[in-house]
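Taken from a larger complex, these chains appear in their original positions, while the remainder are omitted.
Which chain is which? They are A, B and C, in the order written, and residues in each are numbered from 1.
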Amino acid sequence: MKALIFNCTLKASPATSNTEALAEVVAEELREGGAETEMLRAADHPILPGVTSDEGEGDGWPAIHERVLEADILIIATPTWLGKPSSIAQRVLERMDAMIAETDEDGIPVAYNRVVGVVVTGNEDGAHHVIGECAGSLIDIGYTVPGQAWTYWNRGPGPGDDYLDSGAGKEWSHKTGRTAARNLLSVANALSSGPMEAPEE
Amino acid sequence: MKALIFNCTLKASPATSNTEALAEVVAEELREGGAETEMLRAADHPILPGVTSDEGEGDGWPAIHERVLEADILIIATPTWLGKPSSIAQRVLERMDAMIAETDEDGIPVAYNRVVGVVVTGNEDGAHHVIGECAGSLIDIGYTVPGQAWTYWNRGPGPGDDYLDSGAGKEWSHKTGRTAARNLLSVANALSSGPMEAPEE
Amino acid sequence: MKALIFNCTLKASPATSNTEALAEVVAEELREGGAETEMLRAADHPILPGVTSDEGEGDGWPAIHERVLEADILIIATPTWLGKPSSIAQRVLERMDAMIAETDEDGIPVAYNRVVGVVVTGNEDGAHHVIGECAGSLIDIGYTVPGQAWTYWNRGPGPGDDYLDSGAGKEWSHKTGRTAARNLLSVANALSSGPMEAPEE
């Protein structure tokens, strides 16, 4: 099993990323379960605006698109800005939109039989909505979302600490994250053994 | 396989329901695939407000809760009001909220290894959001949402015809609905063969 | 100025309502500013499902509809369930949907020149989304939403205390609520002096 984790922080490397820190808890459990994991910080790549899989010269997406297609498990890890997924998470989703029309040689949409999870951090309320927004977009593309395949961390009410600056609530977020990893592995395996077929044309 | 379809129209029987009409397309394909289906119009039952599985005297939910637990496949079928799932859909989701803490004898949450789909009608725009809202809530409870396990119908822009009053776009909605049914069956079968395990306590 | 506050808790009176407790902070500041306030617990009234202003025998909405029309300031106060406004909040919004087509003698939609605010409590994350959902629906109907005309309280991550059981973060929620009250009064006054006109037919 291969897992690709998109870290959709607004900050390019090497800036510290709260989102990466929480996503790493999920990644570690995926590796415990035998998966190979890759953490990809989207802000480090020139992902051009657009809704095709190749927006031409200077576009960093085509190489990433290949890695998306190699991954059985995808995780969108994003901070919460104004209660919503980051602009970089939305950029990644927009570029994945083209996958709706991409199929393998048997006519099966490329996202079928792959699973997706969501990891959210924030210095304020919004994680459930971010999870719903990402899940809604990805089932549209064809990904399957396993039950409880997400975790999040924030404190409220009002603006507050970042994940890495606070000790509160981490145990819950980590335990929930480890469960998410196991659910992703379990459903990915189930779909591998009993795959979805091509949709009606 | 058993499938339970919640028709969350605001209208009690025997009023005609556009939502039921579109949901029936999905139900028929589920039966084609060997499932037993039940269409339950929530507005016909006294589902009391609350977030437990039994709100006491006069509550119609406990009997429905049993049927939810018997269903491998759940479908939330709802009209769109003010761009959102109906108050009756939200009532059903609220009552299902208690299932987060309900487990079988092995400690597995009762919603694990069950799948859910969404069917939406409307006289105006809003279906994608309704699908995302329902999917987000149900993965929280523990249901798995298969890729493309939804269909919808509306016309835009602005207020317009109801589903049963219009011929436009039905072919797309029906084809998408049949695919949703097959994806629900396929993933339900996969989870039956390779089930999710109990989460970390 | 008259203000009507819909408490959309799932619990009928006399059960204690966290949502009412936080909404009362906003109400008190509205009274400080000279407004007359009314707290209406929607769960105490038989508000039938539907999208007209009178759903016939046994419907408690027509009397409430009158009070809505008397209020310059409306507040939707709601708990968060599964990250969304309560089913009772959605019921209230659905019944207000009919107001889109109701006008005064000059052809001005009845919701024009009225303002709306939102108060949210929860034992888990979700308030920003609830505020956005309510605001989105109410600007559709014709209400104006003043800047920062909301407050909320929740703690995270994961399920936690209710508002009345916790001391944390209340100061922020109360201060934000008092500002919301003043912004509602200010914009209601501005619209009273310089009202919106009838839309193009």
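Definition applied: a contact is a pair of C-beta atoms (placed from the backbone, for glycine too) under 8 Å apart; a residue touches a chain by one contact, two chains touch by 3 or more.
Here the structure is a predicted model, which means the values were calculated and not measured.
K.L.:
Since all chains share one sequence and 3 are shown, how many copies form the whole assembly?
P.N.:
The number of copies making up the whole complex is 4.
Here, only the chains that are shown with their structure count from here on.
K.L.:
Could you work out the angle of the rotation that brings the CA atoms of subunit A onto the matching CA atoms of subunit C, rounded to the nearest 5 degrees?
P.N.:
180
K.L.:
With chain centres defined as C-alpha means, what is the inter-centre distance between subunit A and subunit C in Å?
P.N.:
Between these chains, centre-to-centre, one finds 35 Å.
K.L.:
Using mean CA coordinates as chain centres, what's the subunit B-subunit C distance in Å?
P.N.:
So the centre of subunit B lies 28 Å away from the centre of subunit C.
K.L.:
Would you please write down the residue numbers of subunit B that are in contact with two or more other chains?
P.N.:
Within subunit B, the residues that touch at least two other chains are 133, 136-137, 140-141.
K.L.:
Using the touch rule from the top, collect the residues of subunit C that touch subunit B in their complex.
P.N.:
So the residues of subunit C touching subunit B come out as 10-11, 43, 49-51, 81-88, 90-91, 93-94, 97, 133, 136-137, 140-141.
K.L.:
Can you list the subunit C residues touching subunit A in their complex?
P.N.:
Counting only subunit C, the residues touching subunit A are 82-83, 124-129, 132, 152-158, 169, 172-173, 176.
K.L.:
Subunit B touches which residues of subunit A in the complex?
P.N.:
The contact residues of subunit A facing subunit B are 109, 111-112, 114, 128-129, 131-133, 135-137, 139-150, 175, 178-179, 182-183, 186-187, 189-191, 193-197, 199-200.
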